[in-house]
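Note that this complex is displayed minus one protein chain, with the remaining chains in position.
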Amino acid sequence: MSRETAINVVLALLLLAVPFIAMQLGKPFYVTLATRMAILGLAAIGLNIALGLGGLVSFGHAAFFGIGGYAAGILASHAFSGQPLDFGLFAVPGSKLMPVIWAVAIVAGGLLAAAIGSISLRTSGVYFIMITLAFAQMTYYFAISWPAYGGEDGLSITIRNTFPGVNTLVPQNYFLICYALLVVGLVLFALLRDSRFGAALQASRQNEVRVASVGIAPFRIKLVAFVISGMITGLAGALYADLNRFVSPSMLSWHMSGEFIVLIILGGVGRLCGPLAGAMLFVMLEYILGGLTERWQFFLGLLLLGVVLFARGGLIGLLAGRARHG
Amino acid sequence: EPVKIGMITTLSGGGAGLGIDARDGFMLALKNAGDAASEIEVVTEDDGQKPELAVQIADKMIQSDQVDILTGIIWSNLAMAVVPSAVAQGKFYLSVNAGPSPLAGSQCNENYFNVAYQNDNFHEAMGQYANQDYQKTFILAPNYPAGTDALTGFKRFYKGELTGEVYTQLGQTDYAAEIAQIRASGADSVFMFLPGGMGIAFTKQYAQSGVDIPLMGPGFSFSQDVLGAIGDAALGVKNSGSWAKDLDNEANAKFVETFQAEYGRLPSVYAAQAYDTANLIVAAAGKASVKDADAFRAALKEADFDSVRGKFSFNTNNHPIQDIYVREVIKEGDVLTNKIVSTAFTDHKDAYAAECSLQ
Amino acid sequence: MQTALFIEQILNGLQLGVMLFLMAAGLTLIFGVMGLINLAHGSLYMVGAFACAAVAGATGSFWLGLAASLAAAAAAGALVEILVIRRLYERDHLDQVLATFALILIFSEGTRWLFGSFPLYLDIPPLLQGTVPIPGGSRYQLYRLAIISVGVAVAVGLFLLISRTRLGMRIRAGESDREMIGALGVDIRTLYTVVFALGAALAGLAGAMVGALQSVQVGMGEPVLILAFVVIVIGGIGSIKGALVGALLVGLTDTMGRILLPQLFGVFMDPSRAGLVGGAVASMLIYIVMAVILAVRPRGLFAAKG
Amino acid sequence: MAEAVLAIRDLCKSFGALRATENVSIDLVPGEIHALIGPNGAGKSTLIHQIAGTLKPDSGEIEFLGKPVSHIGAAERARMGLGRSFQVSSLAPEFSALRNVMLAVQSRQGTSFRFFKPVMRDAALVEPAMEALERAGLKDRARVPAAELSHGERRQLEIAIALALGSRAFLLDEPMAGMGPEGSKTLTSFLDGLRREAPILLVEHDMDAVFALADRISVLVYGRVIATGTVEEIRSDPEVRRAYLGGAE
Partner (left out) sequence: MKLLEIAGLETFYGASQALFGVDLDVAEGEVVALMGRNGMGKTTTIRSILAMTPARAGKVRLGGREIQAMRPHRIARLGIGLVPEGRRCFPNLTVAENLLAAARSGRWNLAEINRLFPRLEERRDQMARTLSGGEQQMLAIGRALMTNPRLLILDEATEGLAPVIRNDIWAVIRVLKAEGQSILIVDKTLSELLPSADRCVVLEKGATVWSGRPGELTPSLQDRYLGV
């Protein structure tokens, strides 16, 4: 087992252990924190496919996160009110079933990513950063001023959605669901990274001209990666909505997109467990510092600065050294 | 009987001023209550004005700190994120400021008490007041639910003509274009609802532009915390509020005096509302144990405390029945503050109580 | 719309554009020329506004405040460059993103620590108060005209600095190959500190001037920062000319969109609804414009081809 | 003469007022090395770019394997078997030499849209790639990241990639540049053998190599072909001597 693999396993086990330790210590709230880590980690894994492997620095992933969240919120609210969603030509009923909601969130995230990606991928570098931001901002302002689902006030899911055979209201159960999806995300990322597709994607990041000159069209590779990325982040959005039992435009805001990027850099760009490590560290810092002082953002800033300056390659980079590509 | 209160409010970032005022007012009330509050414990946390963070803190306070009562949220969108699930878990929530319409109407809850106002109230009061002097009003607010609610509230009571109804962008800081529109509209008055920095920017620019059509707004835009930043531009503006520093009652006199002594500044409406909230809790805790939810709820509902607003009681939907005043910004020495000039409503109730299932 | 109002709105659009330009100019200078993504640029804007408000409040002179804002922002910029940014030039853009994000947190909370949580007061200096007549019969605020002229002066100055002076050449040379320009005998390190401080001072100047129009408060830099990024991306990164054109385009689009869209929707909706829908589309408008421009010209309007 | 693998007819390209390619017609027949020489800035790289599809000509026709390719993109031309090396090495720097070559193998085998099978354990990819590396003399350096290869080794890697693509024709832009005498010798004999697999359009300033290898030489000056012929014809062409070779050769 390489050093990095060992660290990854430890990280994953650590997260899994949190809820059990928390219950032992009588701190049930830590289960919620761990769930939050898992979900943000999953969202960032989605981004890591685009950003880490493909070099596509999307500053608009909040759009996919948010659309996943709204998928959950809207379906749940229609299920709650009993009114079907009206698409003009046809109507579909709402749903409180997580698998259904997830499927819708994944499809919605993917479709939105396909639309945004097919325009944004014409640009590159900083222009790409900004055009993805622009699209996310459009969805953000749309959500804010769209009264049907609460606008800026958001939409609450009074009771968490259900999963067949599991009582999702128990925090540990919901954690396990999210954790399982996180693991699926990690496995998917690892497979993707080492596959032919992953090779083409990573090569496109390093040298697009080279990729084209061996006969692989980089645009299609990147678009597919972007769509997969949007699907995973969309799924995470649905989970997040259920964790908070609430969706609002702030899930779509640029702060959210920025936070995903921060998570990845903090953990290690392009590394399998980078997003997870970043999410765990960030949520922990936010929680601990927030409890210590009202000026916690100041100290969070200092800590983040310390990480950038002194831990190149993020947390995983610090612990496991530089990445190597076979 | 110990009572544990979780206070979630905004203590960092741009909106911190409001949260700090609310916290300070709340704490001052407990201090002034002396022994009566000796068994009340408060945990305070900063929500950074982010709904997700507020939810997380609420979860933590409920699950780990095992608080009995939650309070402190300033913003409607954060309240919407926290309140429904908190009360669904059987906790009490007492609002020190936000009063979004769903929580007054369709989503009202027996454990949710709003000690401040329903969001529309101040706007309704301004609409009512405008009827006295004006026939052609230009109204504007940001394009989000609180903004549309505000203008709806204003229109609910205003009988004159509207020369313009403009929805600006949330977070907008430059209003030159809207001011030009106002100038050209032929209005005899302007009503605006622009919270926080938006209101400061608008009011300054409005005064600088030399347009001399009278300006009206809800009290938030001219409360003590922002008047300093607006400066003389605010002088003479009429605004509505359920409270002003010069309200003549004993509780208020004590509040204003002790607040100034304790913190070295004048209190704002947020501080006043939080002060009342704390006093309400103290009063209820004196009558019933918080562990006995039904009894405690009944005690809260009595609202048997000395409000700095004078008389105060709860409507069926647990929202205030109170007087709403029209205030004018004046200068006392070189400090800007508000003075009550008339009463817009007496014993005003909100418009949503009928939709609420509580009776 | 009457002509007078129309002219006034055009001026408003220009003025908003120039305001954005002042912010964008520093950003594009640092961002395009030094290849650095500086998210903390908005914080320097805030520093400028706070310095101006504090000094103007203490001395009663806006002009002293203005000088203080330039000094404070430049000093903060130089400090940040020396302590943090300098170590990041050779790094990935992403490290710069994280570091400057951290700086935002530090600046915002630090400012609140120093100045408290309540917005500060800053007003237009007496010299620039009042209005002047404009064509069409209406009057326009003197201060806003002053902002327009300062913006134009800064634009011309920067353009000449970058394209005509040896300093400008060295800055651009260093952007593409820092090591090489150093090996030719240019002290690029000091040069970059100076450029960063200059960009910061411009942001500070913008903050101070705009501070007199709006509320001087923590977090005031963030919305402008995003708009400034939009501006420089539309214009083409690194191009002062692009920043100016982009800023004016954004300023005019935003202003005219806010005014005209509700009227447009008013043709087939009741006014209240038209206001809502029009307002909603107006808030998305500049992003739509940006997306369209980038879809057609992926490197902005004036990017150096390459 | 055999049917041309690659045929270029009346190609034109201008950059503003500058005519970088002017009515250029060149062809490449099986088994030959066709050298393209000319002064700096004559438009050789520009021509290669147009043939490879990374630059769009203003007018003219390019035919590859008997099919017109002017309208299709660079990636597709590469898949048809048009291999190229760059004047300045262009590689995926973080990937090892092996993975750089594997990318070409994967493209040649068809789809890149396979998401699950790990490439490093895919013999169908690794083996042909190793073979190409070996032929290019880079087998020992297979696991070294491209960024850490020396200048000469990168040139070899470019060749290996073109080999792995199973190219039907090679476009090589100054493959000898930066190689020492030893490296040049090895590469010369390697290219000598390579022409039997696929013809080569060779841009090169190293006249020793050109004269040793070329079956035909075309001379490009100011975007125009001023002469095409055998080594002897070109060597003795006074116009070429003046414009390009100068006193020495």
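Order as written gives the chain letters A, B, C and D; numbering starts at 1 within each chain.
Keep this in mind: a residue touches a chain if its C-beta (ideal position, glycine included) is under 8 Å from a C-beta of that chain, and two chains touch if they have at least 3 such contacts.
Because the structure is predicted, anything quoted here is derived from the model rather than measured.
Student: Touch partners of the unshown chain, restricted to the chains that are shown, please.
Tutor: Touched by the chain not displayed, across the whole complex: C, D.
Student: Looking at the full complex, which residue from D:179, D:200 or D:234 touches the chain that isn't shown here?
Tutor: Considering the complete complex, D:179 is the one touching the chain left out.
Student: Which listed residue, C:18, C:85, C:148 or C:181, touches the chain dropped from view?
Tutor: Candidates C:18, C:85, C:148 or C:181; residue touching the omitted chain: C:181.
Student: Write down which of D:39, D:93 or D:137 is the residue touching the left-out chain.
Tutor: From the options D:39, D:93 or D:137, the contact with the absent chain belongs to D:39.
Student: Given that one chain is not shown, which residue among D:59, D:111 or D:150 touches it?
Tutor: Of the listed residues, the one touching the omitted chain is D:150.
Student: Give me the chain D residues in contact with the hidden chain, please.
Tutor: Within chain D, the residues that touch the unshown chain are 15, 37-42, 45, 87-88, 150-153, 174, 177-183, 185, 205, 207, 243-249.
Student: Please give every residue of chain C in contact with the chain that is not shown.
Tutor: Its contact residues with the unshown chain are 166, 169-170, 172-173, 175-177, 179-189, 304, 306.
Throughout what follows, only the chains that are shown with their structure count from here on.
Student: Among the chains, which one keeps its Cα centre farthest from the Cα centre of chain B?
Tutor: With centres defined by C-alpha atoms, farthest from chain B sits D.
Student: Once you find the CA centre of chain A and the CA centre of chain B, what distance in Å lies between them?
Tutor: 36
Student: Return the residues of chain B touching two or more other chains; collapse runs of consecutive numbers into ranges.
Tutor: Counting only residues that touch two or more other chains, chain B contributes 11-13, 143, 148, 167, 169-170.
Student: Run through the chains and report each pair that touches.
Tutor: Result of the pairwise touch check is A-B, A-C, A-D, B-C.
Student: For a test of understanding, state which residues of chain B touch chain C in their complex under the given definition.
Tutor: 11-14, 16-17, 20, 143, 148, 151, 162, 165-171, 173-174, 176-178, 180-181, 184, 196-197, 200-201, 204-205, 208-210, 225-226, 228-233
Student: In the complex, go through chain A and note every residue touching chain B.
Tutor: Interface residues on chain A, with respect to chain B: 27-30, 32-33, 36, 141, 144-145, 147, 150-154, 156, 158-159, 171, 240, 244-246, 248, 250-251, 255, 286, 290-291, 294-297.
Student: Using the touch rule from the top, collect the residues of chain D that touch chain A in their complex.
Tutor: Going by the criterion above, the answer is residues 52, 54, 73-79, 84, 86, 90-96, 98-100, 102-104, 106-108, 111-120, 122, 125, 143, 145, 161, 165.
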